[in-house]
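For reference, the structure discussed in these notes is given below.
All protein chains but one are shown at their positions in the complex.
Coming up: chain A.
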Amino acid sequence: MRKCVTFAAFVSIQLRVLTMRPSVGVFLLLGVLALQSTAGVSAQESHDERPVRIVTLYQGATDTALALGLEPVGVVESWLERPMYRYLRDKLPAGVRYLGLETQPDLEAVAGLVPDLVVGTRYRHAAVYPLLSRIAPTVIADTAHDVEAMLEMMGEATGREVEAQALLAEWRARVADFRCRAEARLGDAWPQRVSVVSFRGDHVRLYYDGFARSVLDQLGFLRPAGQRGSGWGIKLVSRETLPALDADAIFIFMRDDAAVAELHREWTAHPLWQSLDAVEQGRVYYVDPVIWSMGAGILAAHQLLEELYEHYELHDVVHRGEGGKC
């Protein structure tokens, strides 16, 4: 009986994979028939096709699971604000088990939780996928940054397509609202070319790719001409390369750390910094490092958008444009 149900779930998800829009860009791998010796799986779960015991192995999956109203039984530790980011803490069930770092989750603990579904991401968990899929059906996201694809994938894998579509519609409506208001507020200055920058202890990172960059792309922000390279971005070590950061606006995130603060002070005190367009126009925005570089789910995306509304003072924009939609 148990085997049949698992198999049915397997087939149905397989079919969904086949019918998925290619543009979703999600690679859905599915656990080979769960091999469960299944000690301790309660009978009640095997009657429900929707997975109940969910384990999330990266930050974006934890965020998305909580957005879908799921209660993960196991999650990986956060990078900052350990063991879990503050913006997610309240939503997390009390008895959740922490499974170590995203880069090296404790597979024994995962198996011990006897999950119905494990969610990972390809760039972290491709190597352990065969093991994970023997523990439970496993879905692996193709990218860690595509919030919408992640949401759809998890909605389908957990039988919460309706909730996922509702969240997606809500998100897209907010994106449209943002674009509309930003255009009204900024006029010719929209769309803005923006840089996403992170100060570290010994260098400065300029991001070409990543969660924040992909949300900004969706919101209609542009990249400065020099920033179309491939890969996550570049590391800068010498202040004479400051002009590489230039844009209409610069979003900066950094950790609260003495070495980071010192480097930030040195760089922002330099005349080359003072002569950047974004600095001269007063469009240097300090943003939350957790939200901009670590959350990587739909909840984080909403908070990122909220920060943008505030930085660009869009809440009080009254729009009178064609259509008058926002």
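Following the convention adopted for this analysis, a contact is a pair of C-beta atoms (placed from the backbone, for glycine too) under 8 Å apart; a residue touches a chain by one contact, two chains touch by 3 or more; residues count from 1.
Quick note on the criterion: contacts and distances are computed from a predicted model.
K.L.:
Not counting the visible chains, the remaining one has a UniProt entry; which protein name from "Response regulator", "Iron ABC transporter permease", "Sarcosine oxidase subunit delta" or "ABC-2 type transport system ATP-binding protein" does it give?
P.N.:
UniProt lists the chain that is not shown as "Iron ABC transporter permease".
K.L.:
From the listed residues A:R174, A:R255 or A:H311, report the one that touches the chain absent from this view.
P.N.:
Of the candidates A:R174, A:R255 or A:H311, A:R255 is in touch with the missing chain.
K.L.:
In the full complex, which residues of chain A touch the absent chain?
P.N.:
79-80, 101, 200-203, 234-241, 243-244, 255, 257-260, 262-263, 266, 270-272, 275
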